[in-house]
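A single protein chain has been removed from this complex, and every other one stays in its place.
Chain nomenclature is as follows: A, B and C, assigned in order of appearance, with residue numbering initiated at 1 for each chain independently.
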Amino acid sequence: MKQGHSDKDVDSVAGAVSQKGFTPHVSRGAERTIIGVIGNDRRYELQSFLENLEGVENVIQILKPFKLASRESRTGESSISTGEAVFGGKEVVIIAGPCAVESRSQLEAIAPLVKRAGAKLFRGGAYKPRTSPYSFQGLGEEGLILLSDIRKMTGLPVTTEVLSPETVDLVAEHADLLQIGARNMQNFALLQKVGKCRRPVLLKRGMMNTLEELLMSAEYIMASGNHQVILCERGIRTFEKYSRFTLDISAVPILKSLTHLPVIVDPSHAAGNWEYVSALSRAAVAAGADGLIVEVHHEPQKALSDGAQSLKPERFSALMEELRHIASAIGREMASGT
Amino acid sequence: MKQGHSDKDVDSVAGAVSQKGFTPHVSRGAERTIIGVIGNDRRYELQSFLENLEGVENVIQILKPFKLASRESRTGESSISTGEAVFGGKEVVIIAGPCAVESRSQLEAIAPLVKRAGAKLFRGGAYKPRTSPYSFQGLGEEGLILLSDIRKMTGLPVTTEVLSPETVDLVAEHADLLQIGARNMQNFALLQKVGKCRRPVLLKRGMMNTLEELLMSAEYIMASGNHQVILCERGIRTFEKYSRFTLDISAVPILKSLTHLPVIVDPSHAAGNWEYVSALSRAAVAAGADGLIVEVHHEPQKALSDGAQSLKPERFSALMEELRHIASAIGREMASGT
Amino acid sequence: MKQGHSDKDVDSVAGAVSQKGFTPHVSRGAERTIIGVIGNDRRYELQSFLENLEGVENVIQILKPFKLASRESRTGESSISTGEAVFGGKEVVIIAGPCAVESRSQLEAIAPLVKRAGAKLFRGGAYKPRTSPYSFQGLGEEGLILLSDIRKMTGLPVTTEVLSPETVDLVAEHADLLQIGARNMQNFALLQKVGKCRRPVLLKRGMMNTLEELLMSAEYIMASGNHQVILCERGIRTFEKYSRFTLDISAVPILKSLTHLPVIVDPSHAAGNWEYVSALSRAAVAAGADGLIVEVHHEPQKALSDGAQSLKPERFSALMEELRHIASAIGREMASGT
Partner (left out) sequence: MKQGHSDKDVDSVAGAVSQKGFTPHVSRGAERTIIGVIGNDRRYELQSFLENLEGVENVIQILKPFKLASRESRTGESSISTGEAVFGGKEVVIIAGPCAVESRSQLEAIAPLVKRAGAKLFRGGAYKPRTSPYSFQGLGEEGLILLSDIRKMTGLPVTTEVLSPETVDLVAEHADLLQIGARNMQNFALLQKVGKCRRPVLLKRGMMNTLEELLMSAEYIMASGNHQVILCERGIRTFEKYSRFTLDISAVPILKSLTHLPVIVDPSHAAGNWEYVSALSRAAVAAGADGLIVEVHHEPQKALSDGAQSLKPERFSALMEELRHIASAIGREMASGT
C-alpha cells in the first residue's frame, strides 16, 4: 500500500481480495502495509485488478508463471531423442551444417564432413527469415526435399526452420526437428501449431526476450500437447558492437536450474564472425549446455547467407576435438568422429 | 584491408570485385588500404563474399538498405486516409480504445466517449498476443464482429491486431486499419500477406528492433504491393525498470528524416502505467508525431489486459485538450471534441 | 520460501528475523510461504543475510531506498536558484553554450547570442572527460577564468563540469552550478566532495544507470549536506544506432513522481546530431522538464568537441521561440529573449 494510505483503503483492498475468493494476509509496519494474496490462478487478471484499487502502490508477483516447463513439474531431466541423438542426457549433441540450403552439391559436400567430425544432426535453412525483402529467401519446398535426400544419404536426422503456421505440416514431413527462430519466439500462432505436431521442437530465444519469456513460449508448445522442446540460447541484443549479438552464457546454468528441458547454444549467430565461434562453443559446453548448433560451410565466401560466421569443415573438425576434451573434463561425453 | 596485407591481397580483392561486375576504387594510406565498391544490388551477397577474402579486415555498407520506404524514393510525405482521418497531413490523428475487446457493453461504453473527446479511430484487440498461454487470448472473430458494429454505431474506423497470415483476410473484412504488433514486426510471412491486402497497415516497432529494421519491415509490406504503411514507436527494452519499456522519442525525428511514411506513437505500452501516459503523449506530439494510439478503458480495474496503463475517459478527454494546445504551438491541428 | 521447504525452515527463518530485532509475518499458502519483514534500517545487510538462509527462495525489497530525495521527505517541490534562474518553479530554465571552452573569442561570440535568445545560464566545459587520451582535454583552470569573465560580461551564471575531488574547490570558485557528468554519476568520492560544497549541483544520469541509482547518487550529495541538486536526463545506451544515446523521455514524469528535486534534460548529447535536437527539446518541455541544457556553437565545424550536435545561434534562437509556445501550452513560462 502507498505511504499515507488509510485504514479504510486496507479494508477495502482486503475485502476485494476476499470477494475474488482469495485470503488476504495483512502485515502492518511503521511506514508501509503489505497485503499478501496466495494463489496462482487468474494471477494476471488479479494483478491488473489490484493495481487499480485506491491506495495500492505496487503489486509484486512471487510465483513463477511457467508450470509444465518448470523443474517443479517433473523429477529429473527431459530427454528428447531423434535418430541416434539424445538431448538432455550425458552426451553433448552437436548439430552442424550451412545456414541456408543452397544446392544439392553444397549439401553433399558439407554433410559427410560434419558427420565424420562427429555431428549428430544436420542443419540447413529452406525458409530463411531475412531482414531485407531483397535478400535470398531460401529454396522453400525444394530445399526441404534436398534435406530429406541428405538424411537418406548420411543417416543424420535434419533440422530446419519453420516460419509460418501454414508450412508446419510440410516441414514436419521432411524434418526430424522443427526449428523456431529467434524472430518467431513469440509468434504464438506458430507455437500453438507446432505444439500440435509430433516432431520435437528446437525453440530459439528471441534476441530481445527474457529467459522467463522463453520458458513461457515453451509453455505454449507444451500446453498445446507437445512436450518435446529443446531450448536454444543464441545471443541477445546489447550496445556492444564487436559481436553481432551478446551470447548470454549465464542462460545455460539459469535455465538448467529453472527447467527440466534440454538447453543448447548457437555460437555462430551470437558471434557473427567465425573467429569467435570456437571460443564460444567451448564456453557453452563448459557451462553445461546439452548441445550446440554450429554453422559450417565448405565455401563460406560463396555462402548466400551468413558466410562470415561459418566455420570451414577442417576448422569445425578441430573444434570438435577440443570440445571432446572439455566434455570429458566436466564428466560428459561426446561422440567421436569417424 | 588488414594492417600488414600484401599488394597481392589488394590485387586479388580488386580482381574479385571486378569479376563480380563492380569497379574497385583503391586508396592506399600509410597504415591501411581502403577499397571502395560502388553499387547497391546484391549488397548482402557481396558483403559475405568480401568478408571472406584474404587480407580483408572489415566490410562497411554505406548506402541505406531500404528503398521504397526511404525519403529518396518519393517527394513529400505519404498521406494515408481511413474514414475522416488522414495520417501524414497537418492533423495529428488520435486512435483510442481499450487494449482488448471484452464485450459489447464495454465497447458501447467507451467508443462514444473517445469519439466525443476527439479520437478519429477506435482501437480494440480481438486476437491478443499474450506471453502466457494461460492469459486471456481475446474474443477472436466474435470480437471482430463487435468492432464492425461499433464502427456502424459511431462512424469511427477501427483498428485491430492481426496475428497470423491465415486470419488476415478475416480481419481485413472487419477492420479499417490492420495492426502488426511489436512481437510480429519480423514475422515476414505475415508482412508479405498484409502486403497483398488493400487495407492500410499500422506497423509497430519491435521492442528490440532498430529503426533500420523497422523500415526494412515496412519495405517488406511495400515490396509486396501495399504502400499504405504507418509506423509506430511503442518503446524498446532497456535496463530501466520503472517504465515497462523505454519510449524512444528520438525515433520520431529520426524516422521523419529517413522516410516519407507517417509516424505515430503508442505511449500506453511504453509507460505501462497510466500516470505517465499524458506526459509521453504530450512529448510525442511536440516531437512531431503524426498521431497517437492510446489505451482508454472505462473500468480499468476490471480490464482483462493492461488495465494498469489505461486512461479513464475523463482523463483521456483532459489529455486531448492539452494535446490540442501543443499541436497548435507547433503549427499543427487536432480535431476538437464534440 | 522455496517450494518444498520444511516447517523447520520457516521457523528457523522467522527466528533469525526476530533475533535481528524485526517482527516476522508468516503467510502460508498451498504452494508457497511468504515471510514479511517490516523495517527500513540495515536493509542491505538483511537482504544478504536472508538470502543465505536455508529454504529461502527470494528476498524482495518493497520500500524505496532513497529518503532525502524522495517525495515523501518533503512537501512540494524543491526550488533551486542561481542568478535570476529558479529551477523547479513555474519557469522552464534554459542553459546554453558550447560543449567546451576553447578561447575567449569563442565565448564572447556565443554568450551574448544565447542570452539574447533567452538562456538563463551559460555552459562550457573547462575539464573535458574524453574517451580517448589523445582528444582535446579542455583548457582547465584557464577555461574557468574565461567562464568567470563571461559571467561578468553578460551577467549570466555559469555551469561547468567538475571531474575529480581535488578540483571541486577551484571549480566552485568560478562556477555557479557544478556539473557532475554522466561518467561520474557513481564517482562516490566526487559526490561526497560536492556534497560538502555550497554550490548547487547539476547531476547527470549515467548512460548505464537506472533512475533509482540516479536518485541514490543525489542521496549521496544530500546526505553529505548539500540539498541543492538538479537531476538531468541525457540519454541511455541501447542497441539503437541512429541516435548517439536513447533519450529516456519517460524519466521526466517518473522522476517528477518520485522526487521533489528539479529535473532537466540534455537533448544534445542524447541526439548526437543537431538535426534532432529541436524535436527532443520540444518533447522534453512538453513532458514537464524544468529546464534544458543545450549545446550551441557559432562555428560548429570548428568545434574541438561535439560539433555535430551543436546548434548554431540562429537555430537555437528559433528553437527558443518554439519552446515558449510549448511552455505556454502546458501552463508554464519561459523568459523571452531580448
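To be clear about the criterion, a contact is a pair of C-beta atoms (placed from the backbone, for glycine too) under 8 Å apart; a residue touches a chain by one contact, two chains touch by 3 or more.
These numbers were taken from a predicted model, which means no experiment stands behind them.
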Which of C:33, C:82 or C:184 contacts the chain that the document leaves out: C:184
Contact residue for the chain not shown (choose from C:2, C:104, C:130 or C:196): C:130
Touching the absent chain when the full complex is considered, from B:106, B:238 or B:268: B:238
Hidden-chain contact residue, picked from the options A:54, A:84, A:169 or A:240: A:240
Touch residues of subunit A, complete complex, unshown partner: 208, 210-212, 236, 238-243, 246-254, 257-258, 270-271, 275-276, 278-280, 282-288, 322, 325-326, 328-330
Contact footprint on subunit C, counting only the chain that is left out: 44-45, 47-49, 51-53, 65, 129-136, 163-166, 183-184, 186-190, 206-208, 213, 216, 219-220, 223-224, 237, 300-308
Touching residues on subunit B - with respect to the absent chain: 3, 25, 27-32, 34, 36, 38-40, 58, 60, 62-63, 72, 208, 237-239
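By definition in this document, only the chains that are shown with their structure count from here on.
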Proportion of interface numbers common to subunit B and subunit C (over half same, under half different): same
Centroid distance [mean C-alpha coordinates] between subunit C and subunit A, Å: 39
Separation of subunit A from subunit B, taking each centre as the mean of its C-alpha atoms, in whole Å: 26
Whole-Å gap separating subunit B and subunit C, where each centre is the average of the chain's CA atoms: 31
Where subunit A touches two or more other chains at once, by residue number: 237
